[in-house]
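Note that this complex is displayed minus one protein chain, with the remaining chains in position.
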Amino acid sequence: MAKSVAARKSLSGLERSRVRTGLVFLIPAALLCIVFIVIPLISVVVYSFNEKSSVGSAMTYVGLENFKTLPTTEGFWQMVWATMLFAFGSTILIVVLSFIVAMALDSKRLDYISRNVFRAMWFFPCILSGSVVGILWRIMYTYNNGVINSVLKSLGATPVNWLETYGLTNFAVIIASVWSQMGLCIVIFLAGLQSIPTELLEAAAIDGAGHGQVRTHIILPMMAPSITINVLTTSIAAFKMYELPWIISKGLPGYSTRLLTQRIHFFGFESSKFGLGSALSVILILVITAISLIQLVVLRRREDIY
Amino acid sequence: MKKTILALLLVLTMLMPMAALAEEHTPVTIEAWIVQTDFSDAWDEQIKPKFEEEYPWITVDAVGLGEANQDFITAKIAAEDTPDLWQVDNVQTYYDAIDNGLLVDLNTLEVSKDIPEAYREAFTHNGKLFGLTQGAAFSVLYLNMQILEEAGWTEAPTNWDEFIQCCADVQEKTGVAPLTLAGDKTTTCWMLYELIIANIVGDQLGLGVYEEQFKAGTFDFTAYPEIAEHLAQVAPYMLTGTGSMTEDDVTAAMTDGAAAMCVAGNWTSNNICSGIEECTGDAKYVKAVLAPFNAAGAPVWISVSPETAFGLSNAPDDPAVVEAREIFFNWIFQPENFKMIQNARGTVPVLSTMTEDQIVLPAAIAEIVPAMGAAPFVSMGFNLWTAEFKDAACTALKDVYGGNKDAATAVAEMTELLKQYNRGE
Partner (left out) sequence: MEKTWKRIVSWFALALATVVLWIPIYYFVIGAFKKRTDIVKHPLTLDFSRMSFDNFTYAFKKMNLFKALGNTGFITVIALLIVIICGSLAGFAIARIHHKVFRVFYTVVIALMVVPFIGALIPIVVLIHRIGLYGSLWGNVLIQAAWNLPFSIFLFTGFMQSLPKEMEDAAYIDGCSTFGIYLRIFLPLLKPVTATCCIRAGIGIWNDYLVSNSLLNSARQPTLMVAVYQFFGQYVSEYGYAFAGIIMASLPIVIMFLFLQKYFIKGLVAGAVKG
């Protein structure tokens, strides 16, 4: 005990110099974040307590009025539900499907060339921007002449009204988002899979472990960090997304696929109620932060268990 | 002051071949904000070269092309980098802009006298004129007469009962969807509904009363039970997917013969008419009428609106730039220049100095322009509503078109919405 205290004391000089250097290391990043993210964010927080038009700088302090008005605006709770459904639905689908595809792409059964070609092909949709993906899928979902319905018709099935059916449209929007975002998750999973030492798998095989056992007892635990990163980043991206789903469904039918980010855009750029939009931004930021922190704590704890 | 500029302008136009005069000016660049991509080709090939040839020291660049025009101008206002020539609509953002002195009060400009009073009034806020319109927009019912003939209609229906009968016949006898419209765009989504309303309340209330009540928030949609009845009657005849269709999709549906009729603005007539012609293989099957939503024997009410208008920036700048932007603004509203925009877009110009031979319209539309001019009308929704009402009401309406909501429920909702969200004028 005494020994360790002494050791710590002798290190403290070094530790202090390390902290000083570390602080210097932080400066550029901190400066950028403060000036270009935190300061605008403070404006948003200030606006959220004011009535402010999107044009001009005049504003009047209204206290918590904006926060009280928000829940009474048209379709607010439907939009909250739509946002949750979209964020969690797409996150779960993206992570699960990416994991399956990554396992298939990592398979030892694949030869060198097809493995690389397939990997490139699965990553490819990622390089298109959200709005481009939105336009593409919107045209494909069109009831008349849309590619999907054309294919269904040629197979003898009845065409589906993708963009005007409650429930189905949520699914349609999520599929497009999954399509466009799987690539990055797959890449991270692939990296995780390839970091599993082959000796470990070989040893398991020698011990007579079946495929299922290898999967649950070796692969899954080793993949826990990549799962954490993918779940966290995908869900944050889904909460912040607005262009892709908007272009596909315009929030229809009703408010069933209308996301809160799209509402922020509506308040700020269409109805010229920037105070109200800012209040919604503040709420959304608090909610996503809370959800992300919960995810982080839960997932990290799982990592520790393994 | 403005008169001298105009005089100067005229003199300059006459002296144009003498390029020597131009050299006295320092070169300036101004920016024109262009929203409608359908004249972006005409812009590049005709408008810009012609202007720059006449005023060699002024370069005029197009900015902000594309769909997200509200986003564009809101950001530019925040950055104090507004374009020299604006495109304005009858909505809150531009009221804020004129109130904040970002736009010139065009009443001082000689050229605004060439736009009829009614169209100037539409773009007047607190006594200030902030935009001169590109033309008149009105709602049209386009018909594929080949499909109608198959259903036993050699003539277009002339009143609401005939129209509904026609829809029923088309559906029954041909299996083609009777009607469609661009539900994705709020203007066209609302158009069918406002035509129903106009023909029900128009004669009873008289010209301009519906608009007044609408803007004040006192118009009660449920006070006229026929509104919900008619909406419920027509909704089942809509092509599936109508609620989410863009104007482009409507063109495609008419080209494919997927729908027999469509309600749309005159601004898409070029596309829709050529689509029907392509579908039927013969121009004689292309027909456009004022939507016959009237009771038998009653006059047909239509909905009209000024098109998107041009506004002039009032932002402080170099005197040479201020002069150049005024020159350009005046130049656009000269008939020989304005016709380039009109011909490219195929809309109906209201510029009184334009002559008949300068105006180019699709045949089917040219046929009904006189009737349009004589018909009683209501203002299109976007001149009357607030962004909140537009959003919520059109969302409800799309649910009706998509078969997800009962017409009566939607109509009742709209009354409540209008009480809450109106312009309070």
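Miscellaneous remarks
Think of it as A and B in the order they're written, each chain with its own count starting at 1.
Here is the rule we go by: a contact is a pair of C-beta atoms (placed from the backbone, for glycine too) under 8 Å apart; a residue touches a chain by one contact, two chains touch by 3 or more.
Since this is a predicted model, take the numbers as computed values, not measurements.
Seen in the complete assembly, the chain not on display touches A, B.
Contact with the chain that does not appear here is found for just one residue of B:Glu54, B:Glu110, B:Glu150 or B:Asp248, B:Asp248. Here one chain is not drawn; of A:Ala58, A:Ala157, A:Ala205 or A:Leu293, the residue touching it is A:Leu293. Listed here are the chain A residues that touch the chain not shown: 14-15, 17-19, 21-23, 25-26, 28-30, 32-33, 35-41, 43-44, 47, 54, 101, 104-105, 107, 109-110, 114, 116, 118-132, 135-137, 139-140, 142, 145-147, 150-151, 179, 184, 187-188, 190-192, 194-195, 197, 225, 229, 233, 236, 239-240, 242, 261, 264-265, 268, 274, 277-278, 280-281, 284-285, 288-289, 292-293, 296.
Touching residues on chain B toward the chain that is not drawn are 31, 35-38, 40, 44, 61-69, 71-72, 74-75, 78-81, 246-249, 252, 255-256, 267-268, 271, 275, 278.
Heads up, the rule we're going with is that only the chains that are shown with their structure count from here on.
Residues of chain A touching chain B in their complex: 53-56, 73-75, 142-145, 159, 161, 163-166, 249-255, 265-266, 268-272. Against chain A, in their complex, chain B makes its touches with residues 70-71, 74, 77-78, 92-93, 96-97, 99-100, 102, 184, 239-241, 243-245, 249, 252-253, 256, 258, 386-388, 391-392, 395-396, 398-399, 402-405, 417.
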